[in-house]
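Heads up, one of the protein chains got dropped from this complex, but the rest are sitting where they should.
And now, chain A:
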Amino acid sequence: MPDLLIELFSEEIPARMQGKAAEDLNKLVTNAMVGAGLTYAGAAAFSTPRRLTLALEGVLAESPTVREERKGPKVGAPEKAIEGFLRGAGLTMDQLEERDTPKGAVYFATIEKPGRPAAAIIAEALEGAIRNFPWPKSMRWGAGSLRWVRPLHSILCILTNEAGEAEVVDLDIDGITSGNTTEGHRFMGEGRFAVTSFEDYSLKLKRNHVVLDPVERAEAIWQDATNQAFASGLEVVEDKGLLKEVAGLVEWPVVLMGAIDEEFLELPPEVLQTSMKEHQKFFSVKNPKTGRIEKFITVANRETKDQGATILAGNQKVLSARLADAKFFWTNDLRVAKSGMETWTDQLSNVTFHNKLGTQAARIDRIAALAREIAPVLGVDADLAEQAAKVAKADLSSEMVYEFPELQGLMGRYYAEAAGLPAEVAATCEEHYSPLGPSDDVPTAPVSATVALADKIDTLTGFWAIDEKPTGSKDPFALRRAALGVIRLVLENGVRWKLDRFFDAQVLGYRLEQIKDVASEQDVYTLESTLREIAKFGVFGAALNSVAEHIAKSDQHPFEPDLSEGAEIDLTSKFVQERSADLLSFFHDRLKVYLKDEGLRHDVIDACLSMPGNDDLTLLVKRARALGAFLKTDDGENLLQGYKRANNILTQAEAKDGVEYSFGADVKFAESDEEKALFAALDQAEAAITPAMQSEDFEAAMGAMAALRAPIDAFFEGVQVNSDNDVVRRNRLNLLSRIRQICGGVADLTRVEG
């Protein structure tokens, strides 16, 4: 069976697109071939800056013949119907077959599609692939209309049989005809050459200074880079993304190591690394003893007579000019920082954060105010939290961050340190953006955590207030990530608070911004007073009631707040409660996703979510983890069954009797031992569970619950609830209600599946 070799040779393909393009070529060509019945044994795809290559082994020489049987009209059907059938099948009357079926004699046609030679199928498959190639961006060139990532120059497409003879698969795409030739390295190759097979092709490419396989190029680069660094007692800073990119920029990698000018070594290592990587695609080489970056590695695309000396000197010069810029930014920034980072914060009043949420400066003010509120919860001094929040984003105005946005936060830390600000404040600049992703570390320093929480909660409530929530896969402001960030900050720092209070206050703050120019002075006054009282009352509703009552009673205020339905306060009230509740439920959804990764079941979390205080995430998770662990034990599983049985009986009886059985079970009406034992067990469990719940010791509460398993099982074993004696029956139902009440206080077990 023949082998197929395809090479699409073009002007330089962007490095970032090469890997996927090679795979796409593989997929498109082989799918089309297989779809046409032409199978193959193995495939491999490669890319260099100037070519995409696909090599298939063991391709069928031709596609198999396919027979298809079609059922036609009945014998004796109108002529028109028979004619139509013949036309569709491409047959004549004498080729039809009459067959008896339960419905009478029917015409059958057998259509035979003969196999086609591999070359014909491949030519079609390749043309289709080229014309429909999914480049992220493609272009036209010259006077043609064909699209490719950059001008496509030649197509090599050959089938090689077992004897090693190659046949060109003929193809003509907008004037580009296929052939059996290609060329090697742009500067080191020796013109065009013909190839007969994949082996011949890769060998000749190598002779013409092209390493076809990107993996081989990357390995060679890494190997050589680490060797050169090691020989100088240094080590290369690993960067897989950069390695892949650099391997896509060269066909013949030559690794060159050079020194960074002494005058730049004082720059922060991150600045050196970022500048070298972003601008020059250099690797950083570190001195492991000092941690300083002292050298760089560049990868050239060719060998030279002087072993790269000229190339290295040129690169060094460019680097010095780049680093001179970086040093210029660094020096300027340090000067500003030392004179006070407020200058930068002030400049942020010219920078829009979001057109409905105001400037960066306004945002920083909100975060600082919120950080003050959050500070006591984390045991942080409010003034320190405010100070940290005020400078945390100041570096956005610095020249260095303007040049390298990815250094935001980190530069803030350097500048805050230079400005002599407290260490906690400097750390906050860097850490308050975290956690950025599920694997990013959560800040644990209290000031950093406070500002990180304030930043994220302000963002979330802001976008909720302007109704820009994530939908489906669209989350342009990374709000899911922000919510997960809050969840992780809360849980990993064991923060105990009620989120409602902060949600209500922030949403109300945003609402006031939205309505303050249109609402009446009285309404604004009432709502602003409410905003100040939320901290005391914990939620918006209670704060509003208290404020409204106070205003109405007080002689100082010559008005009564208009609380009527549809008036501004009522609308705001609904707005705040609705947005705040919606945001909390968004948090609960994120929390479920987060806990699911931990192995906690959905229904277990639901059982805890429906308990009061579910805006205290630490408590919620503590409860859920305890319940999850409890349900995994034998006692837990059986207790759940007993609880459900009790609950079912109760619910049915309550529905039938139209009453709620909720208290009054008396041991004096107990008849059997099992019944008496259950009374005793419930008393005992309650005595243990109540204090455990008060101290939020869910393990202890569930342990006490576990002790109920045996008595409950024994009760159902030996006692008939529906006794003829009405007093006894009611007493037993009330006894069951104690199970429901005691266990239901720990978690809503009705929500647990199973």
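Remarks
Quick note on the criterion: a residue touches a chain if its C-beta (ideal position, glycine included) is under 8 Å from a C-beta of that chain, and two chains touch if they have at least 3 such contacts; residues count from 1.
Here is the rule we go by: contacts and distances are computed from a predicted model.
In the listed set "Amino acid adenylation domain-containing protein", "Peptide/nickel transport system ATP-binding protein", "Glycine--tRNA ligase alpha subunit" or "Inner-membrane translocator", the entry agreeing with the UniProt name of the missing subunit chain is "Glycine--tRNA ligase alpha subunit".
Of A:T110, A:T310, A:T343 or A:T444, it is A:T310 that touches the chain left out of the display.
Touching the missing chain, out of A:Q280, A:Q514 or A:S662, is residue A:Q280. Only one residue in the set A:G76, A:G90 or A:G142 touches the chain that does not appear here, and it is A:G142.
Of the candidate positions A:E68, A:D174 or A:D589, contact with the unshown chain belongs to A:D174. If you put the missing chain back, the residues of chain A touching it would be 11-12, 14-16, 49, 137-146, 149-153, 174-176, 187, 249-250, 280, 282, 298, 300-302, 304-306, 310-311, 313-315, 317-319, 321, 324, 350-352, 355.
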